[in-house]
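Only a single protein chain was left out; the remaining protein chains are all shown in position.
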Amino acid sequence: MIKPEDTRIEELGSPKHVSPLELSTVYGDSIGNFTPLEARIRYDIDLGTGAAEDCEEVFFEKAGAREKIFYNPADVSAGIVTCGGLCPGLNNVIRSLVNQLAAYGVKRILGIRDGYKGLNPAMNRPPIELTRDMVDHIHFAGGTMLGSSRGPQDAAVIVDFLVENGIDMIFCIGGDGTQRGCHNIAAECSRRGLPIAAVGIPKTIDNDIFCIARSFGYATALEEVRRVLDCAHTEAKCAVNGIGVVKVMGRESGHIAAGATVASQEVNFALIPEVPFKMEGSGGVLELLRKRMEKRNHAVVIVAEGAGQDLMEGHSDGVDSSGNKRLKDIGVFVTDSIKDFFGREEIEVNVKYFDPSYIIRSVPANCTDALLCDSLARNAVHAAMAGKTDCLVGMLHDQYIHVPLPLATRERKLIDPEDDLWVRVHESTGQPLKFQV
Amino acid sequence: MIKPEDTRIEELGSPKHVSPLELSTVYGDSIGNFTPLEARIRYDIDLGTGAAEDCEEVFFEKAGAREKIFYNPADVSAGIVTCGGLCPGLNNVIRSLVNQLAAYGVKRILGIRDGYKGLNPAMNRPPIELTRDMVDHIHFAGGTMLGSSRGPQDAAVIVDFLVENGIDMIFCIGGDGTQRGCHNIAAECSRRGLPIAAVGIPKTIDNDIFCIARSFGYATALEEVRRVLDCAHTEAKCAVNGIGVVKVMGRESGHIAAGATVASQEVNFALIPEVPFKMEGSGGVLELLRKRMEKRNHAVVIVAEGAGQDLMEGHSDGVDSSGNKRLKDIGVFVTDSIKDFFGREEIEVNVKYFDPSYIIRSVPANCTDALLCDSLARNAVHAAMAGKTDCLVGMLHDQYIHVPLPLATRERKLIDPEDDLWVRVHESTGQPLKFQV
Amino acid sequence: MIKPEDTRIEELGSPKHVSPLELSTVYGDSIGNFTPLEARIRYDIDLGTGAAEDCEEVFFEKAGAREKIFYNPADVSAGIVTCGGLCPGLNNVIRSLVNQLAAYGVKRILGIRDGYKGLNPAMNRPPIELTRDMVDHIHFAGGTMLGSSRGPQDAAVIVDFLVENGIDMIFCIGGDGTQRGCHNIAAECSRRGLPIAAVGIPKTIDNDIFCIARSFGYATALEEVRRVLDCAHTEAKCAVNGIGVVKVMGRESGHIAAGATVASQEVNFALIPEVPFKMEGSGGVLELLRKRMEKRNHAVVIVAEGAGQDLMEGHSDGVDSSGNKRLKDIGVFVTDSIKDFFGREEIEVNVKYFDPSYIIRSVPANCTDALLCDSLARNAVHAAMAGKTDCLVGMLHDQYIHVPLPLATRERKLIDPEDDLWVRVHESTGQPLKFQV
Partner (left out) sequence: MIKPEDTRIEELGSPKHVSPLELSTVYGDSIGNFTPLEARIRYDIDLGTGAAEDCEEVFFEKAGAREKIFYNPADVSAGIVTCGGLCPGLNNVIRSLVNQLAAYGVKRILGIRDGYKGLNPAMNRPPIELTRDMVDHIHFAGGTMLGSSRGPQDAAVIVDFLVENGIDMIFCIGGDGTQRGCHNIAAECSRRGLPIAAVGIPKTIDNDIFCIARSFGYATALEEVRRVLDCAHTEAKCAVNGIGVVKVMGRESGHIAAGATVASQEVNFALIPEVPFKMEGSGGVLELLRKRMEKRNHAVVIVAEGAGQDLMEGHSDGVDSSGNKRLKDIGVFVTDSIKDFFGREEIEVNVKYFDPSYIIRSVPANCTDALLCDSLARNAVHAAMAGKTDCLVGMLHDQYIHVPLPLATRERKLIDPEDDLWVRVHESTGQPLKFQV
């Protein structure tokens, strides 16, 4: 539950400078407008759906260029850092950040190398100075021109670095862990009374940022997963009792698996972390799969990497350098379970396993994501220029908003099995709305 | 301005049958739910933006499966018709309509051939009976398996046809003209007291349906246009003073031109119907283009087909068979104007003209559109089953709603030059927020 | 070494029927011609290269439509079977076989299901009768509309099946094992004095058919592998000391690995079965990789699945159902060796492993392969109609030829490290022409 006070955005101080952008303050003159300070976007937009509705109305600050800004652009040095795994659109975000900063008249833009490592002098990775020319064509390539890495660095060390390098605003592009790190930077600056803006741009191919409708990279990832599902479907159909099993990203949420299932319409079973299932026994996936095979002789199964962790023996072994829980390999488990089950049943099947992971995340952004990246980046610059800090920019109901980092990182956006997306999955797969467990 | 009463949906009668769908009516049981009758989606979701806000609050009916339905599915015959120009996703919509009708238990589904022509017996195009197997793979192909054509047919003739063929519900997939036709069918049925549902699914690659955030095919079209823009940019850069001019769809609205401009980031001038401009003289496009050429030696211009109609001599010659105003060719006009201007200025330029039209609209849907098509189609079936008529289904704020056809066809959704999208165009092109005229 | 007598083609008898095809026998009338019986293609086409040249001149029969044919097309029943793993272009071949048979006037064309299994009545897979309409759109999809399976069936059983089903000619599309099976069918028919033609169309994504320049599917596979290499390169460049390792098909020959390396120009090490290498020690791959990493901080390694089998401990465990030797997993071995080595050296590296296999082979054919498939299929029909048997059709020096099955399956076409392709690999990777072992 979000409370109205959860959405309040930190500010560095009162904005005194006149924005150099040539926007209008008058509606009706056919010239785009500055966003008023008081503009808000409503969080709950439906009525009478039967879901709990006794909460107070919640609004988020609308993102956009402000007429008065906190910084004098001519004096500003900005830093940009990309962290964590690759995601389609990183270079688009970098490019639009640089172009929008330049549009404000910012002269010094530093690209931090290799994630938060580049903000720790001990790691010996001096930043590179970015120009519009340098970023002109980067959006045609996947990956990030700045490099990336996993794992946090000490906020005190980072803030020392920002001060020593005269950086007034830092844009942190990354997932959950990165945004926590961005919050720590903002908090440390606040503690020291430093007028440094720390603004996040959420990057998660898993599409699981709280309060945000869609994160960049997700739409592109679906295209790539659909390609793989087409291959899995072809392999399954052309083999004797063929079964294609595809593992996709999705540590805690199954958005990629669910979205690709509905987009491709070729999946028969979609298994995600939010929806419990069992393999064996009555009502288990294997029994359902046998029925499918009897009827149609081929099947496609998609499984998110975080699904069914409770089904596998052994302890999960700790966390990786980003602080993510190490997962047991559900893709291999499902594949082996299927082979084992049909072996016991003495039914010939041909199981083909697909683990495309990196192939999905290292491609350039498609148009849907490119549009999102451009708006996120430009609004992040507007936010920082206005003196907003400890927040990220995101899209909600096709609008752009500011979300306080403590709220955005408080929990993850999961698939609610009662929501439309999961009903769509049920409709296109034919699997039950809820598995027996 | 939309008034609350504008959003009221026509109903054929009181729904007495229990839906055969196995959805839940309880929140919290992890099973997807029927949509309550009273569920609504709020139209205005922002506050304090400075735009006129003195209007009454407007809500749209939320689309979705109802617990009680008007028809007994076992008795239902349904018709599906696709009209007008091709658009990516038509086959996806047909496929999901068939599958959702089958999920209700509908046995007889008729595919109407060649648009509204197939609803006129004089045209001698008997419908084909559709099965799930027949539509299983159609979404891999562009176009429509049913064929399409332009132009209306007499509503009385159509309703006679529906009655003679025992059709209880008709799904009309098409643009503005098609939806007016769908309204005429609903009105004629109402006049005769016939319990026939006429439900529209809006199809416009131009993305200009009123009240609706995004129509299917648009996201795919952007990908194709971006490919062409890449070619135009390559041609322009590799020639001596190269200028690429690309004409795209957009009769009354510039959504494709504007969206592709921001997605590609390679366009220098975007010209759309909503934003007046002049070619010649001070502040004209040609003068701005000369400045661009002096600085960078190459340029890309995108122009929507409906832009700048006031600049060309002669009368527009009537309307086409869909009732659309015939347009003068702005692509050729802009190209010739550029050649002429630089000729007069004695500056060598190499102008390459691209007119990709059909190439953009006949491809299969990308994932973003595939997801939209599936939800639109399934919600259209839910609407018809519940006895809704004279309405279309659409997406608004990432939710699905019913829109009365009279409202949906009252006006077109145009680009407001004061909205974010046009500001993004300005930022990525460098062209003025508003041209001098 | 090929001897002149190795290229002699078996014939069922003297061709007495006049071909119904409307080709010409006159050169210069601007109408395509029947191929004369005596037309031949020269095998060795270079002189003075220094390679052994003391052999006799070798010629292959030129494929093509003959003026006189062995069968009366009206009486012919033809069978088509696809065996082994998927390969881009299978449906193209099926489609062109059906269309060319129909062009001759053949009325009964049987599609054999699931590979050679479908020729064994015990497997209970009755053939399906194919028409031109049924195959009209199959080339847009990957896979094979007939299904496929691995493994041989008894030739006597197959020939019984052919006789019982009245099949006069059988087209066997498959790899090495399939072509041996095809030869066994031809031999068994010959033994029994049956006028049944058995003609092969070689299918190997590995491109390793002896005497043949390029087999279908190879050109398409390269496109898919290049996509994966781009991802591997992006992942490697964006990580701290990133190394991408990509395993590709190539059991005994490295054509895919070598071709994709040169086409992408992004690979630093290409490891193939034909070229020995060691991982450890001076001159080993790991030492060379360390040098690369010191200089450029990222690297891409491609490895064919059959490479370096001698480096891994343990015995290879038998053969699969196609009779192929089971391979130890060189991809995992190389990846682990790299991690282990840099761990010992205390150098941080980020190794990303890619195993795309099925993704590469289940896509539709690109144009280069589509052209090849069409010519192979039509020439196979011409060969069978002329009464040729126990042979396959293939492309050599951009011409189409008949190759006796005993010759074609005698050995595999391997990459000669002294040939141009391997020199190109050396040039684009910078790896030595020959590894130290």
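Per-chain residue numbering starts at 1, and chain names A, B and C are given in the order in which the chains are listed.
Heads up, the rule we're going with is that contacts are C-beta pairs under 8 Å (C-beta built on N, C-alpha and C of every residue); 3 or more make two chains touch, one makes a residue touch a chain.
Because the structure is predicted, anything quoted here is derived from the model rather than measured.
J.: So which of B:H17, B:K107 or B:K237 would be touching the chain we can't see?
T.: Checking each option in B:H17, B:K107 or B:K237, the one touching the absent chain turns out to be B:K237.
J.: Could you tell me which of C:M123, C:V157 or C:A263 touches the chain that is not displayed?
T.: Answer from the full complex: C:A263 touches the omitted chain.
J.: Could you tell me which of C:K117, C:R226 or C:K328 touches the chain that is not displayed?
T.: For the chain that is not drawn, the touching residue is C:R226.
J.: Out of C:A122, C:V319 or C:L433, point to the residue that touches the absent chain in the complete complex.
T.: Looking across C:A122, C:V319 or C:L433, the contact with the absent chain belongs to C:L433.
J.: To test your reading of the contact rule: which positions on subunit C touch the chain that is missing from view?
T.: 22-25, 27-33, 35-36, 38-42, 45-52, 59, 62, 64, 92, 95, 99-100, 103, 139, 213, 219, 222-223, 226, 259-260, 262-265, 275, 366-368, 370-371, 374-375, 378, 397-400, 417-420, 422-424, 426-428, 433-434
J.: Considering the whole complex rather than only what is displayed, give the residues of subunit A touching the chain that is not shown.
T.: With respect to the unshown chain, the touching residues of subunit A are 140-141.
J.: Just checking the interface: what residues of subunit B touch the absent partner chain?
T.: Looking at subunit B, the ones touching the missing chain are residues 86, 114, 117, 141-144, 147-149, 227-228, 230-232, 234-235, 237-240, 352, 354-356, 358-359, 362-363.
Operating definition for what follows: only the chains that are shown with their structure count from here on.
J.: If you average the CA coordinates per chain, which chain's centre is most distant from that of subunit C?
T.: B
J.: Calculate how many whole Å lie between the centre of subunit B and the centre of subunit C, each centre taken as the average of the chain's C-alpha atoms.
T.: Once rounded, the distance between the two centres reads 46 Å.
J.: If you average the CA atoms of subunit A and of subunit B, how far apart do the two points sit, in angstrom?
T.: 29
J.: Hey, what residues on subunit C touch two or more of the other chains?
T.: 141
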